[in-house]
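Only a single protein chain was left out; the remaining protein chains are all shown in position.
Chain nomenclature is as follows: A, B and C, assigned in order of appearance, with residue numbering initiated at 1 for each chain independently.
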Amino acid sequence: MVSPFFENLAWLIPLLPLLACGVLIGWGVKLHRKIGDRVALIAVAGIAIPCVIAWGILASRVSQTFGAPHEAGTHGESARETIEGPEPFEMAVEWAPLGPLSPAVLSPVTRDLSPAFDGRLKVGLRIDNLTAAMLAMITLVAMLIQIYSIGYMHGDERYPRFFAYMSLFCFSMLLLVLAGSFLVLFAGWELVGLCSYLLIGFWFQKPSAASAAKKAFIVNRVGDFGFLIGIMIIFFHVPSLDIRAALAAAGTAAFPPHWVAIAGACLFTGAIGKSAQFPLHVWLPDAMEGPTPVSALIHAATMVAAGVYMVARISTLYVVPQVAELEVFAGLTSLEIVRYIGIITAVLAGTIGIAQNDIKRVLAYSTVSQLGFMMFALGMGMAGWVAGVFHLLTHAFFKALLFLGSGSVIHGCGGEQDMTKMGGLRKAMPTTFWTFLMGTLALTGVPLFWAGFWSKDEIMAASWAVDQPVFWLGEFAAFCTALYMGRLMFLTFAGDHPRDHSIHAHESPKVMTVPLTILAVFSVGLGWLGMPGDHNLMHHFLGSSAPQIAEHAEHAVAGGAINIAGIEFEIVPLCVSVMAAGLGWLLAAVIWGWKLVDVPRLKQAVPPIAWAHNVLKNKYFFDEIYHATFVRGTLALAAGCGLFDKYVVDGIVNLVGWATTRVFAGLARLADTWIVDGLVNLIAEAQKLAGRFAAMLQTGRVQHYIAFSALIAALIAAAIYVLGGHWI
Amino acid sequence: MTLNLQPTAGLDQFAPEILLGVLGLIVLGIGALTKRRWPLAAPVVTLAGLFACLPLVAMQWRHEQSVIFLGSYVVDDLAVFFKLVAVAAGGLVTLIAMSYMRRVDRDYGEFFALLVWAVLGLCLMAGAADLIVILLAIETVSLLSYVMTGYLRNEPRSAEASLKYFLYGAVASAVMIYGMSLLYGVAGTTKLYGLLGSEALPMQLRLHPSPLQPIAAVLILVGLGFKIAMVPFHWWAPDAYEGAPTPVTAFLSVGPKAAGFAILARLFMQEGNALYPQWPTLVAVLAIATMFLGNWAAIWQGNIKRMLAYSSIAHAGYMLIGVVAWQGGAWTVSDRGGIASHGGLHAVLFYIASYLFMNLGAFAVAIAIERATGCESIERYGGMAKRNPFLAIAMTIFLLSLSGIPPLAGFFGKFYVFNAAIRGAADDAISLSLPFGIHVNVLFWLAVAGVVNSMIAVYYYMNVVRLMYFQPATGLDAEEAEHAIVPSVGVQSVIIITLVATFLLGLLPEALVRFLAESVFPGGLS
Amino acid sequence: MLQHLSEFIQEYGSLILFAGFALLTLGAAVLVVTARRVTHACLSLLPCFIGIAGLYAVMASPVMLAFQLLIYAGGIMVLMLFAIFLLERRAGPITAANHYVFPAGLIAGLTAIAILGALQTESFRNRELRPPPLEMRDRATGEESWYDYYDPQTQTAGEQPSTNLRRTGFYFLTYYLLPFELTSVILVVAMVGAIVIVRREKGWVAAGRMPARSEERGVRSESNGTATAATEGEEEL
Partner (left out) sequence: MVLQQLGLQHFLALSAILFSVGLFGVISRRNSIAILLGVELMLNAANINLIAFQRYLAPPAGLNLVLDGQIFALIVITLAACEAAVGLAIILNVYRVLRTTTADEVSLLKW
C-alpha cells in the first residue's frame, strides 16, 4: 500500500491557484511595475505545485492499480465483470448543519425508503482514477499554457490581471474535477463559466470580444438551468448532494429509473451548453475572440471537456434507465440522446470546419467536432466509456498544442488569422511547424504513432459494435477532420512565402516554443498507453471509475455485450478509420496542396458544391436561425414590454421617436443586447422606479414620519377592531 | 426556574451589568481628568472593561434560566447571546471610534462613557423580564442614542439627526408605554414570566380575553419596531444614520436592533401566546414591507451611510422572517451529539450574529474611506481597488456577505431564515383566509419575498464593488488618486476581526448553530 | 330634596369628581395642543396635570397625586418653561402654529376610535370592574392610616393593597429594587447626555454659523474678565 502522501495534499491542488489569483488581484499591478513580466511566475508556481501533487497522485494510483494483487477481471466469459481499482480517496468536511428535509418536501416514496438525509451539508474532494488522470492532464496543460502566456501576453496592459483570471480558472476547473458532491461540482461549473466569460471578454475594448463573451455566458446559462434542475431532482430523491450516494441510489425504489432518466437528461443539458454540443454549440467558435492561451486552455483542453467529464462521472445515471429501456424524449433513451447529440455535433462541426478561413475558427469547429466524438462515445454506455475519456485526455494535449501553435502562428504573422493570407510558414517557423504537424497528425488519426489514432479508433471500434449507422457517420466526421486539418496545414505552412506580402513571419520566443514541444511529446506518446488488447493500460486504469451497475447484472449491459475492459480488436473499423483519414488527407492535398483542383471554378461548374460551400461557410445558418427565432421572438416580446413601459411612463410623444430609432433602425444591431437586456432591464427599471418612490417617501420632515407611522398603526389597530382580529 | 424572595438574591448574576455601570462612571472620570494629556486613556479603559465583561457574560451560559430581582430580570442563554452581541458591538465600535471621535472632538472621553452605558442598556434589554425594566432599558438606550447621534454638536446634520431621532423616538416610546399600560391591565402584572405564559406563576390574565390585547400588541410593536427599524416605524433610521457620527451609526445599526429582537423574542415568541395570537401574520406583512422598502430605497442612495441605513432596514426585514417563522422550522440532526435547532428563532439569532460582524466591517471600511476622502459619497469609492486594495477587497467581502453569497456569514443567516420559513410553509403553519376563498400560505410568500429581495439587494451592493474595481477615481487629481489610504490601527483591527468572523461564520456555522441549539429556547421555559 | 341630593352625591360622588377632573384635564390638554404661543401651551399643562392629579386622588393613590404635582408640574413643566424662555430671549416669542390639522385629527380620531371601540365591546363591558375594597388599616396598630407598614406575608387574598407612600417606598426597595436602581442609572445618563449636548467649548462656532449676537457677547465677555466662560455656559442652557 502506497502511503497516500500526495492524496492528503489534494486540497492544495485547487487552493494554490486560488491563492495565486488572490495575490495577483491584490498586488499584481504593483508587482508588475516592480518586477515586470516575472509577476507571471506567481501564476506558474500556483499551478506547478499542484501539477507535482497531481502527478504524484497519479503515480500513486497507477502503482496501486497495477501493483495490486488482484488480476483485473478481463478474461473469461464474465463479460460484465467490472474492473477493480484502488478505493476512491475521499476528503470531506462538514460545512454546515442544515437540518433534515421537511417530510412534506420529499416525495412520498423517498420518505419511506431512502436513508434520511442526515441534515449536514458536506463538501469534499473525491479522487478516483478518472479524477487522477484528469488532474494530471489539467495541471500539466495549464502549467504549460501559463508558461506560454508569459511570452504571448507580453506587453498587454492588463498583464497581471490575465494571469489572475487564468489562475482563478485553474482553481475553478480543479474544483470541478475534484468535486465529491454536486454542490461543489456546481460551484466549479459556474465558476469556470464566469472565468470563461471574463477571459473571452478580456479584450473588452473589442466589441466582438465583448459580445462573444456575452453570448458564451448566455448560451451556457441555458444549459446550466437544466443542470440545476437535474441536481434538484437528484437531491429531492436521494436526498443527498453526494455524487456517489446519488449514483448508488440510482435505480433503487427511492430514485426510480424514470426519474433517473429525467435527471440524467437535465444534467446533460448542462453538458450540452458547457461542451458546446448541438444545438448550443454556437458560442464556442465566437469564444475564439479571447486571447489564444485562453482558447487553448479553456476552450479546447479543459472547460469544454467539463461537460464530457461530468457525463462520464455520472454515466451510471444514463446506463440505469437504458437497462430499463425507459424513453425520455421522442422514443429515445437518455443514453441514446447523448449518443445522437454527440454524433450530430461531430458531423456538423466537422463539415463546417472545411469552409472556414480563420485558423482559430477551424480549430474551434474541430474542437466541437471532437467533443461530439467523446460525447457519442459516452453515449454508447459501458462500451464507449473508456474510449470517450481516453479521447478526452489525448485531445486535451493535441488540441492545446494546436491552439498554442496557431497562437504562435498568429503571433508570428503579426496578428493575422486568415489562413488564405498565410503560406510558407514552414521555413519561417520550423519549431511551430513541426509541433503543429504532430498535433495535426494526432488529431486526424494517422495511424500507429499518434495519440488521436488510438483513442479515436477505440471510439470507432465501440460504435462498430454498438451502433453501425453512428459508426459510419463518425467515420465521415473523421474524414472531414482530416480534410480540414489537411487544408489548414497546406494553406498555412506549404509554399515558399505568405500569400499576403505584408506578413513577415518569424519564429516565436523560446518561452512559447518549449511548451509546444512538450505538448507535442504527449500528443504522440499518450496514445500508446491505450493500445488495444489485453494490456490496454488505459482500460485497466480508468476502468475502475466506469459505471458500476453490478446490481443490474441480470440485464444485458447497455449498448451491447462488450466488456469495457478490453474491446475486441476488429479489423473492419480499423481499416475504415485509416481509410477515412487517408482519404481526407489525400483530398486536402489534391485541392490545397498540389492545387490540382481550382476551387472557384469547381464551384462555378457544379452549383451544388457552391451551395454546400455557402451553407458550410455560414455554419448551417445556425446563428441566423437563432436570430430569427429566439432573438426576434424575445425581441418582439421585449419590444412589446418596452412599448408598454414607455407608453405609460413617457407618453405617446416619446413613443414615436423611440419606435423609429429603436424598432426600425436599431433592430438588427441591438438584437443581442435586447434579447438579454430587454426583460431584465424592464424589471430593473421597475425596481428603480419603486426605489425612487420609496426614497421619496422619506421627506425629511419628522412630523411626516410620525404621521405616516401613526396612521398605519392606527389603521392596523382599527382594522383589528373592525375585523375582530380575524385576519391580522 | 427559581424565584427567590430575597430581593438581592442572585446579585452575583448581575455582575456584568454592574461592571458596565461602574465602567461608565470610571470612563467618564478618566475622560474628564486626563483630557488631552492622555487621549487614549478613555478608550483603552473602555476596551479593557468591555473585554473583562466578556468572560463575566460568557460564564452565565449554562443552559438554565434563573430569574433574579424577584422576577424583574432573567439570566438565561437567550440573554447571554444578546449580551455577548452587545458587548462585542460596543468593543468593536470603541475601536472604530478611537481615532474618528478624536478628530472631531478633542475632549472625547465622555463619548465612551455614553457608549458603555448604551451597552449596559442593551444588556438590560437582553435580560429584562419585567415591562418596567424593559421600558427602562429601552429608554436608556434611546436617550443615549439621541445624545450620541447629536454628538457632533456643531454639525448641522448631526444636530438635525438627533432632533428627528429624538422627536420620533419620544413619540414611539410614548405609544409603546401606552401599549404597555394596556398590557399591564390585561395581564395584571408587569412580570413577563407569568405575564404571557400563565403556568410559571399562579396567575391568570385578568382581562383575558380582551379586545385590548391586540391593541396593546400593536402599540408595543410600534416601540419595538422603532428600535429595530421596521417599516413603517423606520423613518428615523436613514436620517439619523446619515447625520450621526459614523461610529455611532455603526453602533445604532447593530446594537439597538439586536436588543430589540431580544425583547421581541421575550414578548412574542411564547408557546400559545395569549397576548395576540395573530401577531405573526401582522409581522409578516410588515416584514415584507420592510424588506421591499429598505432595498428599493437603497438603490437610489448616493451616500454610503444612507445606503447602509436602508440596507439595515432591509436586513431587519429578513430577520423578521425568522421571527414570524420562529415556531415553524424546528429540526434536529441526530448524529454526533445531535443538534436540535429551534428553526426560526435560532435563524434570527444566527442572522444577528452574522449581521453584527459583516455590517460593522462594512462600516469600518466606510469610516476608513470617509476619513481619507472626507466625503461619504459612494462615487468616491471609484478606483478604491487601486488606492487601497485591502480596503476594497474587505468591503467587497462584507458586501458579498450582506447580499448573502456563500460561503460567507450572511449566506447562512439568510439560508437559515428562509429555511425556517419554508419548513413552516410546508406545514402551512401560518395561513390566512381571505374573502373569496383565497388562502394564503403566509410563510411561503414571506420566503419568496425574502428571495426576491435578496436579488434586488445584490444590485446596490455590487454597484459599490463595481465602482471600486471598474471605475476610475472621480473628483481627485492624479496625485491624490494614487495616494494610498491608511486606516487607523483601530479601524484596521476591526476590519480584520470582522473579516475573520464573517468567514468563520460562513465556513463553520456549526459552532454557532450548536451553541444556539443547545441553549436558547424560546421563552426560556421548558 | 336635600336628601335626594345627598344620596345622589353619596352614590355618584366619585363620578362627579371624575367628571370635573376629566373636563379640567381634557380642556387643558386641548389648550396645550392648540395655544398659539408655546409659553401658553406649556402653562396650560399645569391645569392639565392638576386635573390628572385629582384623578389619581379619585383612584385613591396619594403617592401619585404628590408625584404628579411635584415632578410633573414642579419639575418637568418648569424645565420646559425655562427652555422656552431661554429660546424666546434669543428668538423672540415662539409661536406654535398648527399644521396638518386635518390629517392629524384624522389619525388621532382613528386612534381614539380604535381604543374606545375596544372598550365598548361587550366582552369588556360585562365584566365586574368595581374597585375592590381598599385595605387601609395598619396591621401593627390597627389604626386606619395612610402611612401603614404592611407585611406582605400576612396579607389576605383578594384585597387591594393600599398605595400609600410608606408601602410604595417599601416595595421600591424590595420587590422593585431593580427598576429603582435603574432609575438612578437613567437619571445619570440623561444628565450626562444633556450636558454633553449643550456643553460649550472654545472655538465651536463654525464659520458662517456665528450667532447674530455673538459679537456683542464677545465684547461683553472681555469686560467681564475671567468668569465669562462659566457664565456663557450657563447662559446657553
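Operating definition for what follows: contacts are C-beta pairs under 8 Å (C-beta built on N, C-alpha and C of every residue); 3 or more make two chains touch, one makes a residue touch a chain.
In this text, all values refer to a predicted model and were calculated from it rather than measured experimentally.
The chain that is not displayed touches the following shown chains in the complete assembly: A, B, C. Listed by residue number, the positions of chain B touching the unshown chain are 131-132, 135-136, 139, 143, 146-147, 150, 153-157, 159-164, 166-167, 170-171, 173-175, 177-178, 180-182, 184-185, 188-191, 201-204, 206-207, 238-239, 242-243, 300.
Against the chain not shown here, chain C presents residues 11-12, 14-15, 18, 22, 25-26, 29-30, 32-33, 38, 41-42, 45, 48-49, 52, 55-56, 58-61, 63-64, 67-68, 71-72, 75-76, 79-80, 83-84, 86-87, 90-91, 94-101, 103-105, 107-109, 111-112, 115-116, 119, 124-125, 129-132, 152, 155, 157-161, 163, 167-168, 171-172, 175-176, 179, 183, 186-187, 189-191, 193-195, 197-198, 209, 211, 236-237. Across the interface with the omitted chain, chain A contributes residues 695-696, 698-704, 706-707, 710.
In this text, only the chains that are shown with their structure count from here on.
Between the Cα centres of chain A and chain C there is a gap of 76 Å. Measuring from the averaged C-alpha position of chain A to that of chain B gives a distance of 46 Å. We define each chain's centre as the mean of its Cα atoms; on that basis chain B and chain C are separated by 32 Å. Listed for chain B are residues 211, 215, each touching two or more other chains. The multi-chain contact residues of chain A, meaning those touching 2 or more other chains, are 710, 713, 717, 720-721.
Of all residues in chain C, those touching chain A in their complex are 100, 103-104, 106-107, 110-111, 113-115, 117-118. Only residues 163-164, 167-168, 171-172, 175, 211, 214-215, 218-219, 222, 232-233, 235-236, 238-239, 276, 278, 281-282, 285, 292-293, 295-301, 329, 331-335, 339, 341, 343, 386, 389-390, 393, 407, 412, 415, 419, 422-423, 426-427, 432-434, 456, 459, 507, 509-510, 513-514 of chain B touch chain A when the two sit together in their complex.
Against chain B, the residues of chain A that register as touching in their complex are 25-27, 29, 94-100, 102-105, 118-120, 684, 687-688, 690-695, 697-698, 700, 702, 704-706, 708-710, 712-713, 716-717, 720-721, 725-728.
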